[in-house]
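In this view, the complex is presented without one of its protein chains, the others remaining in place.
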Amino acid sequence: MLKVGIYGASGYTGQELLRLLIGHPDVDVVAITSRKFKGTPVSEVYPAFAGMTNLKFVDSSPQQLVPSCDVVFLALPHGEAMLVAPVFVEAGVKVIDLSADFRLRDVSVFEAWYTKHTAPDLLEKAVYGLPELYRDDIKGSNLVANPGCYPTSIILGLAPLLREGCIDPSSIIADSKSGVSGAGRDLQLGSLFCEVNEGFKAYKVGSHRHTPEIEQELGRIANTAITVSFTPHLLPVNRGILSTIYADLKGKISQSEITDIYQKFYADEKFVRICSADSLPNISSVRGSNFCDIGFVADGRTGRVVIISAIDNLVKGASGQAVQNMNLMYGLPEGAGLDSISLFP
Amino acid sequence: MLKVGIYGASGYTGQELLRLLIGHPDVDVVAITSRKFKGTPVSEVYPAFAGMTNLKFVDSSPQQLVPSCDVVFLALPHGEAMLVAPVFVEAGVKVIDLSADFRLRDVSVFEAWYTKHTAPDLLEKAVYGLPELYRDDIKGSNLVANPGCYPTSIILGLAPLLREGCIDPSSIIADSKSGVSGAGRDLQLGSLFCEVNEGFKAYKVGSHRHTPEIEQELGRIANTAITVSFTPHLLPVNRGILSTIYADLKGKISQSEITDIYQKFYADEKFVRICSADSLPNISSVRGSNFCDIGFVADGRTGRVVIISAIDNLVKGASGQAVQNMNLMYGLPEGAGLDSISLFP
Amino acid sequence: MLKVGIYGASGYTGQELLRLLIGHPDVDVVAITSRKFKGTPVSEVYPAFAGMTNLKFVDSSPQQLVPSCDVVFLALPHGEAMLVAPVFVEAGVKVIDLSADFRLRDVSVFEAWYTKHTAPDLLEKAVYGLPELYRDDIKGSNLVANPGCYPTSIILGLAPLLREGCIDPSSIIADSKSGVSGAGRDLQLGSLFCEVNEGFKAYKVGSHRHTPEIEQELGRIANTAITVSFTPHLLPVNRGILSTIYADLKGKISQSEITDIYQKFYADEKFVRICSADSLPNISSVRGSNFCDIGFVADGRTGRVVIISAIDNLVKGASGQAVQNMNLMYGLPEGAGLDSISLFP
Partner (left out) sequence: MLKVGIYGASGYTGQELLRLLIGHPDVDVVAITSRKFKGTPVSEVYPAFAGMTNLKFVDSSPQQLVPSCDVVFLALPHGEAMLVAPVFVEAGVKVIDLSADFRLRDVSVFEAWYTKHTAPDLLEKAVYGLPELYRDDIKGSNLVANPGCYPTSIILGLAPLLREGCIDPSSIIADSKSGVSGAGRDLQLGSLFCEVNEGFKAYKVGSHRHTPEIEQELGRIANTAITVSFTPHLLPVNRGILSTIYADLKGKISQSEITDIYQKFYADEKFVRICSADSLPNISSVRGSNFCDIGFVADGRTGRVVIISAIDNLVKGASGQAVQNMNLMYGLPEGAGLDSISLFP
């Protein structure tokens, strides 16, 4: 049994990790940390866990966790993960970081969009944890930078056509919509029920911090620098991201040719499902699961392709993908602990 | 592996059964029937199942199903289950019926609230499938009448105090609130999004068909005829029933004495969780799980106890309880296939 | 034109007052105060007001407001209204207080449920602002204590039967469900979207502060001390309270006799609508309006009556009723500014 710690486990991402790891056949969760909830049983903070675990939050330092853990998930805010990751890595504890701290390869880009980086040397050791693109690298890594939720949905949606050279890389527009759990459990006016319910809005238009991550990864696939228009929106639902992605097709490409490209690209992928044009993705079909559903429409009238991808932002967009990465790092079945069917309705 | 059929599988209850049974380690789902969707893959009707099963709906007669099934779940409307159940029972296929057709022991009561009964002789063979009360009977049964959703929440809430004689049986009022999936997937004006969303109402006040079922079972516990006030309401959520139950206490009984009674009564029950008075049940803590969460407040001012119970109407209120019954009937671990943690948020 | 001030206008109740008063034909809103938003246009805090008003929040003292106002609405937390009300009353500015500070006639009851009262002498001058019961008193009052949201729904629901002596006053149980705006706009974990959405729970069972207010008013109607069971619940909607109220009928009373009683009692009431038994109240039919919809079912089986009332907690449950009171105090048409049709869907 793998001994696992969750560092900074009090938010939605942390508890979703715990939900998945408790159900994982090869894992023992040995510690979950939270400054705020130190000493409190997780089932008091999240009553859904009553009867499923006796774990209590502890307020341990990274050093204190090292002896008991094989692998640690960091579910900390940006800027904090980079402070504790080095301790674990140097002590030989593998790290899967759910923050943005190790996702960008270029320190200057990171510092332009986020903050000063305190562990820049670790950046080149970190592997971008998108298994569908970097499976082999992840297997050998000690530090995985788990992708952002929006980037996961957009990169998986675009990768096949971009790699095949079917679309103009300068034409990409990603219009994304996320459920409220993506904003975390912090007390913010904008997360209050009455502010969100029956509402819908865009935010951080053209300036969201996931933009450089999306551009970095699309650029690697296309082998050229890419600039994208990325617009996130806030959906009045608990979970789910749906990205609607537009790109100009290079020449005439039919719906069935595009279908072939996607089916080949993802032929061996357990967690990517290709949808037919008459059954496009819906976030309600991936809720609680690690699937990324992808559909597309080749629009002859406009010469564009419209790609639609749906994930659960807390699962494939965060904790589920992190577990998938852990499975790869330890040679476990890639889908271990991730085999539940989406909860619908 | 147990060979299982689902008869009438196209609604929310049927697909929830399928979700649970696909994840069950000891079960093979060999057939799911639907007249409407005959020949269609379940993943087309419910895209959440894509990649999880290749099952297609068939339109088989009960006779056609008999040879391939050990046990059959009936997810049919009231009045239809009684037509097919006899075929299975006589052929030695065990039946778990999710309709109301075999829940009432007294034919005349059934016929007063529902319709003419076509298989009255089976009524006495049927066992009321509430494991917390009738576990041993269920183990030996060939025909289990799976309880209604509202009755499950109310009976489990009241059983301990009623059996201990702590409350006046003539004083019981159950104010219940259910999510919309309880109304099924039929096309009804009252189930349209815009009719339900941002709304809340009571319906069938004093006349809901679950009333005689509640009264029958409470009467058996109390060993006396019981009449209850039962008011169902429609909640603008997908899943969940919360029942707020009022009863007059016989004499002074403290919060801690009541707590003791509940904890003893449900000491060995895997799927009943007793909540403390400062953390009363919330339907969001049982979503997708087979738990029934129960809390209570002894109100000295009024001499009443207020009991609150929460279940997922599709799981403990229907399909999950049906699987629990199947496990008991076949000597499997009672929680097999039912061990997932509630999905929150 | 009446010169009106809103003291403490930054929350949902304050902005709802402003919405109604801007549309009122006989009113000029001359000042809205907020410490937090001092100097900010209301349309920045609430974009719904853009183009409808140029008002800015000011941080004036009560003394500063006195010269410019005929009447002031206090939309302050409990305990703060009693600090400013005396200033206005003494200066001859009429006060409509939306807090609980002047609702309870007995100082000792107030102090048992709330806090030390700093203006107890004003309690006997205050009129309980429920027009359907105290219209004449309100007309002559300088200090109106606007009723609580839950009490409004419960008192209006019970008044006819209680006054007619048709129900046992010791048997009353009120099971109420409120939308989230009732919790205000403060940053609380329990008001976050993901904590509320798809959830449902009871809270403060048997201990909510509206209990003594309900009991005081029901007691005045019945001319006897009354103790009620009152259970509030949190509904995942923005607006609306639905109360389901149970009481034992004294003797046999038919549905049509009860209907007569309600229709007579509320015959001249503009804002109370009596619903037929096959069209019981729904909060979505009163959204945004000042109506209280009331329905009932005489249940011969149990000897109880079930009364259901629905209001918009921000309108008839707070700001709309406050405007209705203002209209009465100044001899304006009682429905002035309150004539909009509910917004459905």
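As written, the chains take the letters A, B and C, and residue 1 is the first residue of each chain.
To be clear about the criterion, a residue touches a chain if its C-beta (ideal position, glycine included) is under 8 Å from a C-beta of that chain, and two chains touch if they have at least 3 such contacts.
Here the structure is a predicted model, which means the values were calculated and not measured.
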Can you work out which residue in A:71, A:214, A:228 or A:338 touches the chain that's missing from view? A:228
Tell me which residue among C:111, C:136 or C:339 touches the hidden chain in the full complex. C:339
Residue of A:99, A:141, A:197 or A:340 in touch with the missing chain, whole complex considered: A:197
For chain B, which residues lie in contact with the unshown chain of the complex? 12, 180-181, 185, 187-189, 191-198, 236-238
Write the list of chain A residues that the hidden chain touches. 173, 175, 177, 194-195, 197-203, 205-206, 227-229, 231, 233, 235-240, 242, 244, 246, 277, 280-284, 287, 297, 299, 301-302, 304, 306, 308, 310, 345
Interface residues of chain C (partner: the chain not displayed): 12, 15, 19, 22-23, 44, 46-52, 181, 198, 238-239, 270, 273, 275, 279, 282, 284-289, 291, 293, 339-345
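Keep in mind that, in the parts below, only the chains that are shown with their structure count from here on.
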Chain centre separation in whole Å, for chain B relative to chain A (CA means): 36
What's the distance between the Cα centroids of chain A and chain C, rounded to whole Å? 46
The positions of chain A in contact with two or more other chains are 12, 181, 198, 238
